[in-house]
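Got a structure here, written out as structure tokens. Questions coming.
All protein chains but one are shown at their positions in the complex.
Take a look at chain A:
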Amino acid sequence: MKVRSSVFASFILIFEVIGVALFLRGFFPVPVKSSFSSKSKLSDQPAEPLTGGSHNSSRPPQPLFKRVVLMLVDALREDFVFGPNGRKYMPYTRHLVERGSTHSFVAKARAPTVTMPRIKALTTGSIPGFIDVVMNLNSPALLEDNLIWQAKTAGKRIVFYGDDTWVRLFPKHFMEYDGTTSFFVSDYTEVDNNVTRHLDSTLKRDDWDILILHYLGLDHIGHVSGPYSSPIQPKLLEMDDILKKIHGSLISKEAEGSLPYLLVLCGDHGMSETGSHGGSSEPEVNTPLVLLSPAFRRKVGMEQPGVVEQVDLTPTLALGLGLPISQNSVGRVIPGVLEESPLRDQLRFLHLNGHQLSCLLRDSIPEHEKVSGFEQFRVAEKSHGSWVKLYLEGNTSEVLTNMGKKVLKQYLEALAAMSSALSKQLGKYDMYSMIAGMLLVVLLLAMPEALSGAAEVDLPVLPALLSLPFYLLCLLLASVHVLVCTSAESSCYFCSLSWGLVFAAVAFSSAMFCILVSMATSRLLFTNPADLSSGSEWALSELDVLLLAGTAGHTFSLAASSFVEEEHQTWYFLLNTLCLAVFQDVCRKYFRERSTSGDEEEHLLPSKDCHPSVHPQAEVCSERWLALATPPLTLACCRLLRSLNQTGVQWAHLPDMGHWLNSSEHKMVLSLLAALSLTLIYFLIQRRCSWVSKIALALGLLGVYSYRAAVGNVLFPWQHAGRNVSKGTVEARFVYVFVLGILFTGTKDLLRSQIITADARLKSRGLWEIYSGLVLLVSLLFRAHNLPVLCCCLLIQTLMAQFIWKKLHYDAAQTTIMHYWFGQAFFYFQGNSNNIGTVDISVGFVGLESYVEAPAIFLTALSTYAGPLLWACHLICYLSSETDRSPVAVGHGCYCLALLRSVPAAAYIVLVTVLRYHLFIWSVFSPKLLYESMHTLLTAGVCLFFSTMEQSHSSSKS
């Protein structure tokens, strides 16, 4: 069976995407859950241990607090309160921390530091799996056992104001609520006023027990302008005033004799030095936790706050309110909160916490006996029993107190050990699915003949299907599957698939394997005799060596976490070297030719050479100088773009031009820059379009500028000073209309060239129009300060295509690799990194009134991967315009692109499997894995487009 190479390549990429998906399903662990799906009940609570006694009370302990106010400030960093600036930012809170009856801690949040997983962590006490990030935008109701459900079941009345993620997570749990959407990132006053406006009336009333406030403004400021910008201080002062107001009203409401109140100030996650979050750098992870209650001892001065886990708040609140601790909580109660209650109650609280942890431990870890904390808890429980016995006998001696203290210490040690064992357990993988996915992916790396440039691939399907190894392999894989699925206690996703599907997959992959192996062997056998003769001819140029070594080196560099964090540096470095190598090639080409005329100084003084020559040669001469100027110009562009957005981790905090442009003083410069970029984009893109698209493009780009002006990023020349900022929906939709129009014209041209006229010129125009439609869409989605990135992208593409790739006769493989490298570098130039935090989700709302899932995801993916996509599309345009020179260029390019994408993807999957117990697996390697799989998916789409293009080409030929 003969298949065109591009079809084969896209087929293989799609198959690889399936493999990656299977791997991801196995890699991201399902969080620790107790085997019972029910929720903890008060009646299930263990009795107080008592040795030898007949009656042991299972009475639940007295709650410590009557009312709880939980004030959650999104992205509140630890140093905003405890740092040297804390006194300036939050004076009242700082005063309370230093002098009031408070406990203050630094609460460590776990990666991913994104709001929804953090809310889940705070309420369930478990550590949500990484995959929750992906679900972040679409949060369904939380079904796990959690604090809010427990409180509601116990009859507590809960009032909630703030981020509507809570409302979606806990539908019908709140007596009263008002959710605000967090998606208009540029708004940071309205979101908080929406919360504060309810406060006065609520605080006056007495009909609630728990009040939860979630303030979003600070997070929005961080996203827009970073943690050191000017709006931070007024916002924190506002938060401080709110805390003062709540505290004052709680004090005034406090009645003698009743239980005290508790006011909690916390953050769900911190803020990195650039203002984003999602990773696990220190400022993102460290959040303040301030507990305020008259029940606590009064402080006498600033103490260094202790360090606790964020999930420790859950059992503390549960015990403080007299609720059962939720089942999957891995936190341990904060001992400081209990210190003022009698020793018996303290021990009882710790016992309850320990019991819950040990139950969870027993359910989730098969060899739980080996965990040291489990045994320690047993011992502590026993001595607790004998202590209670002595206590009930009325013994009040010094010995009893000392013994009680010892039991307390034992409990605390046991809790710490069990909690850390459980947290470690969270990285449990479904190895079988992982290996199955990995095998699928790695298998496809055996793509033979990738660089040969053949138009067609001969797939020996029938002989492979009839061969013995195929059946043996089928049998082997099936038996392995049966063996694994029947023997393993833990649940595998791959096992839960239906048997028919699994056997189809088994047959398919063994067929693939047989085919690929037979192809490889036949290739080896056939080329062996020819090798000797062709070996000497097949010399690699320096550029080839660089391209191959760079691809391999980048793949290897993914094994180091720092190189993953700073991957942009790798690409910038390689791109620079590539440009220098190209420069050397150009120099060699143009200086070699003239070395016959041995003027010593001629290359230093170019004009000397040009002027005396005859006039028709002047064009050749200027072209030569343009060709020579292209690589240095590219280098200069890359250097400028590099300083536009600082990404990565280590140097992300350095000031960059993007921040400088976005500050309000430089709005004028930003406006001029944006206008200039848009004009340049128009001139670079319009030359190959039809006149209809030219007009549409011009209007569309005008629309882009007016959208940016409406949103408030740039100045409009004849704009009233007092015009308020809108969402710019009308302007954005105006642009969308033109985008669709241009895409439609392009598609029409393509179809016409394919079906009716078979005109190569029409086809290349159609392709270019589709490309320009894409550029217009991207220019709408890019932030104003990123428009130069797009502009430089187009400039480099134009120059390179005109003077380098055509003139130096680079073949399809070389051009493809260069395009891929440029695409990768531009991915980072536009401000992306391998961290989830840098994905700009506000793009999903351009031109939409409210959150609609499908377009939001599409737009976000498009704008995030704009660089690689634009370069891949340009590759199609370029290669299909080059078909006269080499007719198989498109297919060959597609094959190379598929290979370039699947080599790092497959290598990375193997690496992640090997490094799955690495310290940074969740913070560094997992986000990168998501990026890699998304990129593979997009490349599969591009390759499909490639193969349709090649098809039309071959049909037009026939």
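Keep this in mind: a residue touches a chain if its C-beta (ideal position, glycine included) is under 8 Å from a C-beta of that chain, and two chains touch if they have at least 3 such contacts; residues count from 1.
FYI, contacts and distances are computed from a predicted model.
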Could you check which of "Phosphatidylinositol glycan anchor biosynthesis, class F", "SRPRA protein", "N-alpha-acetyltransferase 20" or "Non-structural maintenance of chromosomes element 1 homolog" matches the UniProt name for the chain that's left out?
"Phosphatidylinositol glycan anchor biosynthesis, class F"
Touch criterion as defined above, residue of A:88, A:378, A:405 or A:588 at the omitted chain:
A:588
Missing-chain contact among A:391, A:573 or A:851 belongs to A:573
For the chain left off this view, which of A:650, A:664 or A:726 is in contact with it?
A:650
Given that one chain is not shown, which residue among A:406, A:523, A:639 or A:809 touches it?
A:639
Interface residues of chain A toward the undisplayed chain are 560-563, 565-566, 569-570, 572-573, 576-577, 580, 588, 591-592, 595, 598, 600-601, 603-604, 635-636, 638-639, 642-643, 648-650
